[in-house]
Every structure is written in structure tokens, then in C-alpha cells.
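Missing here is one protein chain; the remaining ones are kept as they sit in the complex.
Read from first to last, the chains carry the letters A and B; within each, the first residue is number 1.
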Amino acid sequence: MRRGIGFWTGLGFTLLISAFLILPVLASVIAGVTANQFVGLSSGLTTRWLVEVWANYGGTVLLSLRIALATLAVTLLIGIPAAYVLARHAGVTARLVEEALVMPVAVPGIATALGLILAYGAVGDLRASWLFILAGHVVFCLPFMLRSVLAVLLALDLKGLEEAARACGASWPQRFLGVVLPNVSGGVLAGSLMVVTLSLGEFNMTLLLHTPFTRTLPVGLADAYTALRTEMASAYTLIFFVLIVPLLSAMQWAASRAERLGR
Amino acid sequence: MSVAIRLAGCGRTWPGGSIALHPLDLDIAAGETLVLLGPSGCGKTTLLRLIAGLEAPDAGGRVFFDGEDVTRLPIERRHVGMVFQSYALFPNMDVAGNIGYGLRVRGVARAAARRRVDEMLAMMRLDGLGGRRIEALSGGQRQRVALARAIAPRPRVLLLDEPLSALDARLREQLRQEIDALLRSLGITAVYVTHDQAEAMALGDRIAAMEKGRIAQIGTGRDLYHRPANDFVAGFVGDTNRLATPEGERLVRPEHLALRRSATGGFTVVQATFLGPVVRVLLRDAAGRELRADVPDEDVPAPGERVAVLFQGRSLETEAAASPA
């Protein structure tokens, strides 16, 4: 097939945009492992910055991981049953509830966070606990879990499958565990990866919700960007990339798999 | 272990107020196959779901299995087998998993369940397909799996909702024979929904012809065909002609008419269509009234020819036939 001028223009533009997205990432990664930023790569590679960053900010990484996993657990536990109910009910009430549950995505994190502080900031030690951040992350991430699972449930003949299971004599727990859950595993997986990724990167809300004792990875990053030297900031960013990029690839793989199976 | 089913005053009104089923009484004998026949939307599925326990009748309706009131019993405790129009096979399980599901959830021991599944695979001629994924099955195979899943736990009643409608004509015919043989060998009480009259005739001990949420007539295929209770049944179960005779209007099946070429005949041939077993001839008289006759494919009059119509069978004994059309 011969390629016309349109193809080459399109390719050129696409390459340009890719460069715009990728070059800064490369620059940052390289800066994070370069011995001397001003001399450049010829000064040699080092893990010194990484080690130093880990010593100072390792805690933020661990806290972020803990919050992300806890967010995942909670959104799984409350999101899947909610999606199931929304998929099984067609009425106006169900649509209103669905609308309500996904609303937190549409409201800027800073507004939600400020509201949380106003409502619960003075309740016991909650403000100083990581659970305070968890509450914010759960509210923000729940819609994504809900939507992922709901999309798969709606593509199934859920009512038919459940009726068939009932006709075979299955009680509700039997058919929920044996028929419903196994058939939405794709949506659950996609939703889970999404939730973990979002929670790990959440900043808009967390910047207000955190305290000096509960600093998450993105909050630490912001701190590093304003306070630390480029090498350190870059090394810290590199740690974040190492965490988030595999998750992202897994997410895209899961999404494409779910789409393939959905056909 | 088959049971007799009795419905008493069972109606079904949707929340919006539309009536899917007017309150009706129905008796189905143990071991009998009853076919629910009727046009789309007449309430066949609703009636079947009432019997299954997937739908509750309006207040006052009662469902009995062998005299036991099961109205409040949900489907999972009625011990019925059901075959759905869309099959509703579980995509997360293979063929054997689907067939054995009803045994598993009822706590049948693993070895016994495995034996029963193998038995079903053999009975349904699905040998060797136990490990297949559902997506990798043909339509006919899926249909057999759905049937096997329904009968594996030895249900008291078998309910089938248009089980063959998703298949092509040849396969439908073949599977219809298989289901017929199966129902006879099992001796199970069965309710079979279809809108195909040939299927109804071939399968049913009795047929309930349904019209707009009511049972218009219930009886053997012969009853419905030769002694339809009203115009609707006469028209739905086979074709009919209105024939003016000296005694008045009569309903006559196309195959009970014969044609003879005659210059003085009252009808002109409009069209002759070869249908295989017969030729369907469309006739029109001077007043524009039309008749359809099914005649053997031998020396059929051509369009334009004038013919006399001979009435050589029995006319239908409906109440409607007695009144002028």
C-alpha cells in the first residue's frame, strides 16, 4: 500500500506529540540517576539520589501503598454489591442513586476535602489518622469501581443468568458467588487497577487532608518539587514511575481483555 | 416422579396496570405435555413463569403441585427444570459445569453428580464435549446443554420457553423430535411454550391456544384444528377460508377445497404458488371475495383460468361459523 502525503503529515504530527509527552519523562528519569546534573550523563550513573530520597521519603511510599490497598478493599466490598443492585433495578430510584454515587468524580477534590475537614476535622483524632485520607480516597474512587463493574454487568444477561441459576435450585448467596461474581471478574479487575492507580496519584484532595504524620507519595513529591534539588526531585519521581507504570500497563491490558471478552 | 399442576384464579397485572394474564384456571395432568400456543405478547411466557415461580400471581391466584400449595414457594424450592429461550448458559462454566450446576447447588455428592452429568452428556449426544467452553458450542449444542442442565436434577416439572426459536428450520425439526422422544421416555409433566403451530401439534398431548392474556381453547391438536372454539383459534391454528354455501357462511381449510376447470365456474385463478407438498392457489370471485385452496401439484389451473370450487371435506364447527360473516 502506498502512503500519501496525508499519512506522513499525520505520522509526523503524532511523533511530535509523542515526543512532547515522553521527552520530559525521559529527562526526569535520566536526571534521577545522573551523578551530576550540570555535567550530564557523562558524569556517570548513580543510585545515590534514589537511596537518599528513600531514606527521607520512603514512608510516603509505604503510606500511599497502604491507603491504596485499603481504598481498594473498601471499594470492592461496597462497590460490587452496589453495582449489582444498580444493574438489577431499572427504576428511576436506581438511576438517581447511581447518579448520586458517581457525583464525587465531578466535584473538584479540593472542595470535597475542605468539606471533609469542616465536617470531621474536629472529631477525635480522626484528623491526624490516615483513615481520614482513606475516607476521601474511597469517596473519590468508588465511582470508578462502580462504573467498571456495572458496565460488565449490563453487558451480561444478568437477569436471565440469575433466573437460570434459581431454576437449578441456587439460593441467592450461591448464585451471587457462583454465577454473578465469576462473570464480572474482568470488570472487577479493571476497576481495581483503576482504583489503585488513582489512589496512589491522588493529590487534589490529599494535599488538604494530610498532616505532617500522614504524608502520601504525591504530597511528598509536591514538597520535593518546591524544596529539593532537581536530582532528588527526579529520583523521587522515578520511584513513582516505577510504581505506577506497571499498574497502568496492567490496567490497559485488563481493559482490552474485558473488551475482547465482552464481544 | 411427575406431578399434576393446578392453577386457580391465576392472573398477572403489571405494575403499570396492563394485564398480561386474566385470572384463569388450568389443570395439567401428571406426565402430560401441555403446549402454550399463541401469538407474540399473548402471555405465554408470563403463564409459564407463574408456574415456575419466577412470577407471583395477582392476589387470590393459587398454584398447586399435586395438591400442595406452592404459590409462595420461590422457584429455587419448587424443584422445576426450566429451559430459557436465550438458553442463559453460564459463561463462566464449561458444559459439564453447566449441566452439573443444579446437582452441585443442591449438595449432591461429587461422584454421584459426575455420574449423572456423564449420563446426561450421553443422553444428549454431547459425549466428549464436557470440557468445552460455552462460546465454543453451536446453537444446537447449546440448546441440548440447556435441556440437559434442566433435567439433570430430575425436576418434578419441566418448563420450556420457546426452546427452539433461535435455531434454523432443519435443526428445529430434528431437536423437536428429540425433545418429543425425551419427554415421552421421562414421563415428566412438561409445559412447552411456542408460537409455531407445527411444533405445538407435534409435541403436545394437549394445546392451550392463548389470545390476549386468556386461554381461548384447550384440547388436543385435532380438537383445535377441526373444532376451533372461535375465529381466533381457527385462524391461528392453520389457514381458513370463509365460504358462502346455501346453508350460510362456513369456515373451510384450504386443503379441503378442490378445483375443477369450468368456463361457468364462479372463481378466477389469481395466482398459483408452488409450496412443495402442495400448490397454494389464490382465487377470486366476481364480487372480489378471495379463497385459498391447497391442491396437489398435478395439472394445476393457471392464473386467469376459471374454475369451480368443490368442497370436499368437513367444514369447521365453530360458533362463529354459524353466524353470518
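By our rule, a residue touches a chain if its C-beta (ideal position, glycine included) is under 8 Å from a C-beta of that chain, and two chains touch if they have at least 3 such contacts.
We adopt the following convention: contacts and distances are computed from a predicted model.
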| item | value |
| --- | --- |
| Options "Acyl-CoA dehydrogenase", "Cysteine synthase", "Cytochrome c oxidase subunit 1" or "ABC transporter permease": UniProt name of the undisplayed chain | "ABC transporter permease" |
| Contact set of the excluded chain (shown chains only) | A |
| Which residue of A:14, A:47 or A:211 touches the chain not shown here | A:14 |
| Sites on chain A contacted by the missing partner chain, in the whole complex | 6-7, 10-11, 13-15, 17-18, 20-25, 27-28, 31, 37, 74, 77-79, 81-82, 84-86, 88-89, 97, 100-112, 114-116, 118-120, 135-136, 138-139, 142, 146, 172, 197-198, 201-204, 207-208, 218, 221-222, 225-226, 230, 233-234, 237, 240, 244-245, 247-248, 251-252 |
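FYI, only the chains that are shown with their structure count from here on.
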| item | value |
| --- | --- |
| Euclidean distance of C-alpha centroids - chain A vs chain B, Å | 54 |
| List of chain A residues in touch with chain B within their complex | 156-157, 160-161, 163-171, 174-175, 178-179, 182-183 |
| Residues of chain B defined as touching chain A within the complex | 52, 54, 74-77, 79-82, 84, 86, 88-92, 101-102, 105-106, 149-150, 153 |
